[in-house]
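Note that one protein chain is taken out, while the other chains of the complex remain in position.
Right after this comes chain A.
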């Protein structure tokens, strides 16, 4: 299984390289110009953050649709804090923004674990509710560059050794979350919970607490993405980030995170996010009209899932033949063929 997963990450990385090479052949500037290189790393960074959080949640057999609204609310709150309390230092404001994201994630997690309502429904609700709060608060106002301190905005543009700071932050998050989910005791339990929730309870895992934490993690990363959104785009309106929630789910699925939990990696989800963002940028360069972009993404998602299914069937068959008798649990079809639940 690990080998299959590793293959998935390799194949995405490979697709990414091919895409970049083809796009660069069509237009040198895609990679070789200073801006091109920057954008290659910068464009996917925020989506990577969301995809990492999404992967953690999906691995527990849940989903967090509210991330885009969390991002929007935090981005607007961050800008507003600079406007209303100029005394606050930049790091304090950023921290408050991230904490707000964590709190919004905690609301999701609390509702999901206490109300025992599917997370799809809960986070669909908070997707609208959080956006609604932003709209009420912001009205038609927007935060613009002049409202925010220069040192804050610099975070969105600064580079270290040619690499954008925002991309570095995303990289640190991917590595951190990857190590946590892959090697921390509590992180591995996420997989167990998603793989078989009933068994997880029976072997004494604190299922509620872990799922709650997965949502807090997702909210925190969405909060971080919101803060960075404000810094990078320097302008925040009430619609900031709209639509990113499905992109985050798509990135995770393309990256090999099983939509019904239990398998996949953070690194895969992050690569999926990079691939999605890069496709967005590459298609115009390749002369493919804008309106094809969404269709290409759709084909990619379906392709990834079909690939999953084919591999899973093959793996199941192979594993079955190594067992003594029979496959006791034939792979539930929904595990891989289902769309977003």
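By definition in this document, contacts are C-beta pairs under 8 Å (C-beta built on N, C-alpha and C of every residue); 3 or more make two chains touch, one makes a residue touch a chain; residues count from 1.
By definition in this document, contacts and distances are computed from a predicted model.
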Of the listed "ABC transporter", "D-glycerate dehydrogenase", "Ribose import ATP-binding protein RbsA 1" or "NADH-quinone oxidoreductase subunit C", the name UniProt assigns to the chain that isn't shown is "Ribose import ATP-binding protein RbsA 1"
Which residue, A:92, A:121 or A:179, contacts the hidden chain when the whole complex is considered?
A:179
Just one of A:189, A:280 or A:308 touches the chain that is missing; which is it?
A:189
Among A:86, A:146, A:204 or A:243, exactly one should touch the missing chain; which is it?
A:204
Suppose we count only contacts with the excluded chain; which residues of chain A make the list?
1-2, 179, 183-185, 188-189, 191-192, 194-196, 198-206, 258, 262-263, 315-331
